[in-house]
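Apart from one protein chain that is not included, each protein chain of the complex appears where it belongs.
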Amino acid sequence: MSKGKSVQQHKSGKTEQATVSPRYYELLQQLQETDFALVELTLYLDTHPHDLKALEQFNQLSQIRQQQAARFEQEFGPLLGFGHSFSRYPWQWAEAPWPWQV
Amino acid sequence: MKAFTQTRVWYPFIGPFDPCPPIRVKTYSTPPQLFLGFQPPQLPQNSLPEALRQGTLWPALYSPYEPQP
Partner (left out) sequence: MWVYEKKLQYPVRVSKCDPRMAKYLIEQYGGADGELAAALRYLNQRYTIPDKVIGLLTDIGTEEFAHLEMIATMVYKLTKDATVEQLKEAGLGDHYANHDRALFYNNAAGVPWTAAYIQAKGDPIADLYEDIAAEEKARATYQWLIDMTDDVDLQDSLKFLREREVVHSQRFREAVEILKMERDRKQIF
């Protein structure tokens, strides 16, 4: 289990009340904010492909999201499947918590 | 901030034998996409935290909605 993860699981398989660290939510929220602006700019650029200012903003935010995602993944494991994120040993991808559980 | 409001009102006909106490004024939503046209470039933007909270990057597209009783 990665060192940043704080969801407790007993050896017996019984799950105690999960405690997800405040930092998980903090880093996640930052990433959600950046990613949301990227979603908005994506849809905007789909209908405004010649807006250079918006395109520059998109590329800048894309760079920032990469750094934020890397920081999150460092502490809480991979965000993207199928090899778009690295994994530590043992295989982290399939570890809880899943998005609907937190 | 906006020159137009995002709701319209109408006054339903009240029949002489309507069984429930009449709701005299009814409203419906008229959000910004009905008026904006092709979005002009470089509209003012929300901060990123505010954009996520509002659900849009552009205040011009923001449509607040409060629960109706």
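First chain written, first letter: the chains are A and B, and each begins at residue 1.
In this section, a residue touches a chain if its C-beta (ideal position, glycine included) is under 8 Å from a C-beta of that chain, and two chains touch if they have at least 3 such contacts.
All values reported here derive from a predicted model rather than from experimental measurement.
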Touch residues of chain B, complete complex, unshown partner: 29, 31-33, 36, 38-39, 41, 52-56, 61-65, 67-68
Chain not shown, touching residues in chain A: 25, 28-29, 31-32, 35-36, 39-40, 42-44, 46-48, 50-51, 77-82, 84, 93, 98-100
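As a working rule, only the chains that are shown with their structure count from here on.
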Separation of chain A from chain B, taking each centre as the mean of its C-alpha atoms, in whole Å: 33
Interfacial residue positions of chain B with respect to chain A in the complex: 38-39, 41-42, 48-49, 51-52, 56-58
Residue numbers on chain A that touch chain B, as the complex places them: 32-34, 36-37, 40-41, 44, 47-48, 51, 53-54
